[in-house]
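To start, the structure itself, in structure tokens.
Omission of a single protein chain aside, the complex is shown with its protein chains in their original locations.
Letters A and B name the chains as they come in the text, with residue numbers starting at 1 for each one.
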Amino acid sequence: MTPSIKNIDIVDVEFGENVTVVKPVNLYGCRIGDGTFVGPFVEIQRNAVVGKNCKIQSHAFICELVEIGDNCVVSHGVMFINDLFKTGKPAFRDKTLWKATKIGSNVLFGSNSTILPVTIVDGVVIGAGSVVTKNLLIKGIYAGNPAKLLRKL
Amino acid sequence: MTPSIKNIDIVDVEFGENVTVVKPVNLYGCRIGDGTFVGPFVEIQRNAVVGKNCKIQSHAFICELVEIGDNCVVSHGVMFINDLFKTGKPAFRDKTLWKATKIGSNVLFGSNSTILPVTIVDGVVIGAGSVVTKNLLIKGIYAGNPAKLLRKL
Partner (left out) sequence: MTPSIKNIDIVDVEFGENVTVVKPVNLYGCRIGDGTFVGPFVEIQRNAVVGKNCKIQSHAFICELVEIGDNCVVSHGVMFINDLFKTGKPAFRDKTLWKATKIGSNVLFGSNSTILPVTIVDGVVIGAGSVVTKNLLIKGIYAGNPAKLLRKL
């Protein structure tokens, strides 16, 4: 059989001023603020919001229901999540089961870190390879699987 | 010097009915079942088998000798493995050193999880960022590095 092939590339994205995008990317229905950089092999889904002067590095994935403030760095290979498979099944189109993520400004995500649906305050730094499973409400450096506070900033 | 450049894209893939593929992808010599979705930046290698109604999300990598059942979700950035470097050297073309992975149906792989060559039974859920190093023969939720059983389902 022949599959249905989609070439989304960039569709229905609301870009601010002076945004730079390195292709190939898969961006649709999202909002990307002034001065933000988006590297190659990045997917940003519908309704995701990225603030101003952020760097979204190669291989990052930002899903629906994620909102990121200004001056954040989402390093290479960082993955956000909105479905926790809590029921042991995927939520698929039942969005009442999806969870939101709210990221402050000046938050730095180390490479290959994995971010469950949480709230993270301004100025938090997350070490490379961490898995963030809880809200990070104290400004500090966190690392590990699951990520724990290493020191306050 | 000029390198040898390959544009594989989609070559020799056996698709079922109603498969959707979002480009760019790198799919060759594999089998993908009815109703399955394959996201962008996905590589699926020769002889890998993906069942029906699965979701293979962006940035996933499925290697040779991996067989996945029906209704599975392979989330973003999940990597399968067939060479454990057991001898301290890569197996390369010596396929007698490669190991197989056998995944049941209704298995959910959290984002950025890493799956060594194992057997996983129906209905298992693997947390985001986990590293699966052993067979998972009890239906349940597993997480961590190495992944451990959190609770039965």
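By definition in this document, a contact is a pair of C-beta atoms (placed from the backbone, for glycine too) under 8 Å apart; a residue touches a chain by one contact, two chains touch by 3 or more.
Just so it is clear, the model here is predicted, and its values are computed rather than measured.
For a quick check of understanding: of B:Val21, B:Val50 or B:Ile81, which residue touches the chain that isn't displayed?
B:Ile81
In the full complex, which of A:Val21, A:Ile81 or A:Leu116 touches the chain missing from this view?
A:Val21
For a quick check of understanding: of A:Asn82, A:Thr101 or A:Asn145, which residue touches the chain that isn't displayed?
That would be A:Asn145, which touches the missing chain.
In the whole complex, not just what's shown, which of A:Pro3, A:Gly69 or A:Gly129 touches the removed chain?
Final answer for the missing-chain contact: A:Gly129.
Considering the whole complex rather than only what is displayed, give the residues of chain B touching the chain that is not shown.
1-8, 24, 26, 41, 43, 59, 61, 63, 77, 79, 81, 85, 88-90, 112, 114, 116, 131, 145
Tell me where the left-out chain touches chain A, residue by residue.
15-24, 32, 38-41, 55, 58-59, 73, 75-77, 106, 108, 110-112, 123, 125, 127-129, 141, 144-145, 153
Simple rule for what comes next: only the chains that are shown with their structure count from here on.
I'd like the Å distance between the centres of chain A and chain B, where a centre is the mean of that chain's Cα atoms.
Chain centroid spacing, chain A to chain B, equals 23 Å.
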